[in-house]
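One structure is given here, and the rest of the page talks about it.
One protein chain omitted, others in place.
For chain A:
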Amino acid sequence: MSLDVNERNDSGSRQSEGGDRAQYGVCAFLALLGVLVIVDATGIAHSTSSTDPIGPRTVPMLLGVLLLVIALVYVVDVARGGRAEPESGEDVDLTNAIDWRTVLLLIGAFVVNAVLIEPLGWVISGALLFWGTAFALGNRHYVRNLAIAVSLSLITFYAFAIGLGVNLPAGVLQGIL
């Protein structure tokens, strides 16, 4: 595995000098999260009593401080060249850079579903989600995918919402389904 990483760096990747810089972003995220937790905790009305000597504030404060500490340690680790391997997998090809177009398209499909699920209902929004994700991942059989997406969302709606009583909205198709 480490061999792979070396090979990739040798082949002129941007990461070859000074380790994986993007990791500083993780440190920044951890530090920001720490500050957020501390700020939120200071806003909690602090009440300690004999039945609760710790109060609701102590644990978030502790967590916030620990987050700042770990962010700092992380920065030191990254500066010293520390890095961890990205997760590999069967359908994952780590030799290419991240394909942001696909990722953003997928996020788009996801957001469309989240926004439309209540007004239009699961059958429509879920079908759009499936179709959009398949499209984002590079499948171009538009009509076939639409057929699969619609039947999948109809089947799940009937099986779960009507069959098992799971909460799925009917939306505009209320009364038709």
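Convention: contacts are C-beta pairs under 8 Å (C-beta built on N, C-alpha and C of every residue); 3 or more make two chains touch, one makes a residue touch a chain; residues count from 1.
The definition used in the following text is that contacts and distances are computed from a predicted model.
Asks: According to its UniProt entry, is the unseen chain "Tripartite tricarboxylate transporter TctA", "Penicillin-binding protein 2", "Nitrate reductase" or "Kinase A inhibitor"?
Replies: UniProt lists the chain that is not shown as "Tripartite tricarboxylate transporter TctA".
Asks: Of the residues listed, A:V59, A:A79 or A:A147, which one is in contact with the missing chain?
Replies: Hidden-chain contact among the options goes to A:V59.
Asks: Which parts of chain A are in contact with the chain that was left out?
Replies: 20, 22-23, 26, 29-30, 33, 36-37, 40-41, 44-45, 47-48, 50-56, 59-60, 63, 66-67, 70-71, 73-74, 77, 82-87, 89-94, 96, 98-100, 102-103, 106-107, 109-111, 113-115, 117-118, 122, 126, 129-131, 133-139, 148-149, 152-153, 156, 160, 164-169
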